[in-house]
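Mind looking over this structure? Questions follow.
Note that this complex is displayed minus one protein chain, with the remaining chains in position.
Here is subunit A:
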Amino acid sequence: MTIVPHMTDVPAQSASEPLPKQPRDLLPLLLPVLLALAMLPLIGSGSTWITLTVASLAMGMMIFIMASGLTLVFGLMDVLNFGHGAFIAVGAYVATLVLLPLASWVQADSLWLNLAVLAPAALAAMAVSGALGLVVERVLILPVYGQHLKQILMTTGGLIVAEQALYALWGPQIIPLPLPTSLRGSFILGDVAIAKYRLLAMGVGLAVFVGIQLVLTRSKIGLLIRAGVENREMVEALGYHIKRLFLGVFMVGSALAGLGGIMWALYREQVHASMGNDLTVLVFIVVIIGGLGSIGGCFIGAILVAMVANYGGFLLPKLALVSNILLMVAILMWRPRGLYAVTSR
């Protein structure tokens, strides 16, 4: 029998080998820019193009706020929550409980009074949607972890029940929700008009995006969420309760959907019980386009969906109804797992 050399005599080579360079995947990031630039000659008028682009960005940010929670819930625990739209509608209805009784503050010609009523309305919408998220996770989702078909049935049922409950409580009529006075109208720059509320929506959307990114990259909770999206079993083996983490993510996601609900209702200046149902398809398209579990992908996906809706609606109104589906098909043919596929999923 020959003697096997002691393997530690051989120097470890791994430290001297250069690490393969990870190219930054910027293509999805460039997509909205390229799409916007490509539309400029087709639209013709520069001012119309700017108006449509700002409208797309504002709409995209609102859709992002609504969809961000869904992508994390989907990515972290493989939970298909078809009831996510219920949190959007509930958020909007809860906001009316604050905004309608304080209509005089909403109509006052003072930015501070307007904000003094908007801020508590948004906080109330988030609090109630978040609390509803806690109940939904414990009652509807917990018994059906890992069972996609049952998740679809439970959460779709939950959405129907929520919608009918809103009808029962508020009635079938559409509730008008006028914009606060200081957020009405536009800033005029030359021959370009930029709606004030759209700027606010962009600001809030960007703040939410930056906030989520900071939490995900700078805090231990964020690291756990990212790790859990990739391999929840290993997170548990390191000593962390993934289901408690998931409950927290679910509640925050629901609260953000509530915030998106009030913003969307003010954008449309109306609230109705079926808005959650209507928006569910849209947020699912965004989550799928972005790559399940990817916040960056969700952000770009939301902007793309909004751009296609706005540019498409202007250039080819007849295509508006199917434009989102066409966008999803095109993106999935290019990248079948979405713009930013989360590793190992």
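We take it that a contact is a pair of C-beta atoms (placed from the backbone, for glycine too) under 8 Å apart; a residue touches a chain by one contact, two chains touch by 3 or more; residues count from 1.
Simple rule for what comes next: contacts and distances are computed from a predicted model.
Participant: Not counting the visible chains, the remaining one has a UniProt entry; which protein name from "histidine kinase", "Carbon-monoxide dehydrogenase medium subunit", "Roadblock/LAMTOR2 domain-containing protein" or "Branched-chain amino acid transport system ATP-binding protein" does it give?
Facilitator: Listed in its UniProt record, the absent chain's protein name reads "Branched-chain amino acid transport system ATP-binding protein".
Participant: Among A:214, A:234 or A:326, which residue is in contact with the omitted chain in the full complex?
Facilitator: Touches the omitted chain: A:234.
Participant: Taking the full complex into account, what residues of subunit A touch the chain not shown?
Facilitator: Residue positions of subunit A that touch the missing chain: 1-2, 4, 6-15, 17, 19-20, 22, 220, 223-224, 226-227, 229-231, 233-242, 342-344.
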